[in-house]
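Just one protein chain is left out here, and the rest sit where they should.
Right after this comes subunit A.
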Amino acid sequence: MTATAPKITLELVAEHGLKPDEYARFLELIGREPTITELGIVSAMWNEHCSYKSSRLHLKGLPTSAPWVIQGPGENAGVIDIGDGDAIAFKMESHNHPSYIEPYQGATTGVGGILRDVFTMGARPIAALNALRFGSPDHPKTRHLVSGVVAGIGGYGNSFGVPTVGGSVGFHTRYDGNILVNAMAVGLAKTDGIFYAAAAGVGNPIVYLGSKTGRDGIHGATMASAEFDANSDEKRPTVQVGDPFAEKLLLEACLELMQTDSVIAIQDMGAAGLTCSAVEMGAKGNLGVELILDNVPCREEGMSAYEMMLSESQERMLMVLKPEKREEAEAIFRKWGLDFAVVGYTTDTLRFVVKHHGETVADLPIKELGDEAPLYDRPHIANTFQPTIDPASVAAPVDNATALARLLATPDLCSKRWVWEQYDHLILGNTVQKPGGDAAIVRIEDGPKGVALTTDVTPRYCEADPVQGGRQAVAEAWRNITAVGGLPLAITDNLNFGNPEKPDVMGQFVGCLKGIGEACVALDFPVVSGNVSLYNETQGRSILPTPTIGGVGLLDDVTLHATVALRQAGDVLAVIGDTTGWIGQSVYLRDICGREEGAPPPVDLAVERRNGDFVRGLIRSGRVTTVHDCSDGGLAVAVAEMAMAGDIGVSFDTLPADIPAHAFLFGEDQARYVIAADAATIEAVAAEARAAGIPFRKLGVAGGDAINIPGETPARVADLRDGHDNWLPNYMAGEIDHP
């Protein structure tokens, strides 16, 4: 080893994020003191971000298979079969910590990473989505973070050329020091043209593709595996810089190369860069890997082996190539102006060997670095029980029309147009449902098929009752896909939680996963990919548990879909599903009554499935084309959103006598859909619902220019829209300081 190599001290080990017992295990494994490069490698592979050491045990319980699943978790992205030889590859991943430190670049590299995961599988990206959570709007950094993250997501996706078609944006003080940026990408492949990470064959060349390696992002994955403190801004140098132009070239070059039958295996260089990608390719293929770092294209002079192995420079790939195809492959990459270098080869030793300047700087057992990393069963305690709130015990502080107007202009329920207009959501010409609907719809090429896409989670439910919250996140995604006419097929999960070493946080994680698993089984909606982001805490305070669910569904005929907008005066509105006036954890209780408490609405998965299948049938037969999922804000908010989208008022029928009016209007009972159609159709639907034992209630009639709640002053649709549309632009313009 080189004379200048630092001595391996316990302090240095600790700085690498390795716990003493983990280091002891490593020493036992290799039987000698590691080199600094080896210490860097093991710290990258065994940190939470790459090893899933706290979560793996519990992730094993999730259902991951179905007849239409081609690839479940464990690859760069999950893949499902959508018929006719077509497949959809998709995944969601977080970039939370970097986005808090440097919002624009943090968000861009999050988008870049997930797009790479998808096209690594051989899929051309056809859609991007995201789920964003920011701190309280009156926190001094929130405006800056919203501005930077949104610009970053747009900056990358717009340039790369993928439509950003959907997502969600929420605010809560518990994200003040730790925002969430979850990015999802969806790609289209052929079922016989899918590429995997597992290397095969001994002595095959390992090729480095894409951009050059620099000193950026060293230890990014380690940062993602620790809590933030007041000095987190000092970590800015660990945030990488995204180059969407390079990624676009990489996409085109990779897809072109994949047509030539040259590629044995391919792996994106994401977290922990060269280390993680090389180890995974070898470990998955039961092969050793030898890297020669002298061949790695570098952006800077004099980079050490340690730096090269831990750099998280973006827009890079590693590929195992058929040796006889090398020239053909290289020509394609040169045409696109990208680096192409043979940096190693596969071996039969099951060792991960790294050479630099003629010296062996690392020689480690590859399986133990990868799939045999440490595994923890962290102590966890169940969440404390939250009482069910009797709606009759909650007095309405204001009349319901006023409450409706206020809710529509809250940070969580206001229009997010200001955000999605900064994303190119129309490129590729297949966006049938743009942002603002229940789920986005993207047509598959020239049709008739399409995919329905959504991201969902209700963090306050997850905190109040992790099992119900986990179920609800999956059910909500399933419902949003159903509400546009899609058949839900599979999900990707992005599990954002606090410090797993705290038993209550670990309890949230375990509870949410239990709920997610139950819902996936009951709804035939398996998990095919995902990402875990732990240690989302700042100064000891954790985020709300936020297991974001990205759902994908299929429309056999994209012309048969539903949208939220009311179509014509005289159409009758009705709600499918039971309304009990569940007010606990509702947005109404929180934002109108100032109480964030109670048990969240329970999710009955059998009812969820029955109601959803019924509604989907109505859409697919072409009988009902106006449907809206009923979620945050309850019936009144759902109806108002339909009214604003269609620019038609609604007169509510007499409200039921057995439920307090505000609980009926704003309660958040699950498994509900508001539909609208002509009176004859609604009458027929009512009869069918009754026959099937599905709760059905007529709500009112479309017409006029106001929302009329019996006994209250009409709320003009134009006024509601004014408040709904303008909260976010006004806030971002600095005109609202303390909402």
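Throughout what follows, contacts are C-beta pairs under 8 Å (C-beta built on N, C-alpha and C of every residue); 3 or more make two chains touch, one makes a residue touch a chain; residues count from 1.
In this section, contacts and distances are computed from a predicted model.
*Asks:* I notice the complex is incomplete. Of the names "Electron transfer flavoprotein subunit alpha", "Aspartyl/glutamyl-tRNA(Asn/Gln) amidotransferase subunit C", "NitT/TauT family transport system permease protein" or "Phosphoribosylformylglycinamidine synthase subunit PurQ", which is the UniProt protein name for the chain that's not shown?
*Replies:* "Phosphoribosylformylglycinamidine synthase subunit PurQ"
*Asks:* Among A:Gly154, A:Gly177 or A:Gly486, choose the residue that contacts the chain missing from this document, as touch is defined above.
*Replies:* Per the contact definition at the top, the residue touching the missing chain is A:Gly154.
*Asks:* One chain is left out of this view; which of A:His16, A:Arg116, A:His425 or A:His662 touches it in the full complex?
*Replies:* From the options A:His16, A:Arg116, A:His425 or A:His662, the contact with the absent chain belongs to A:His425.
*Asks:* Of A:Val239, A:Val353 or A:Val558, which one is in contact with the hidden chain?
*Replies:* In the full complex, the listed residue that touches the missing chain is A:Val558.
*Asks:* Under the stated touch rule, tell me which residues of subunit A contact the chain that is not displayed.
*Replies:* For subunit A, the residues touching the absent chain are 151, 154-155, 158-161, 243-246, 248-249, 336-337, 420-432, 443, 447, 558-559.
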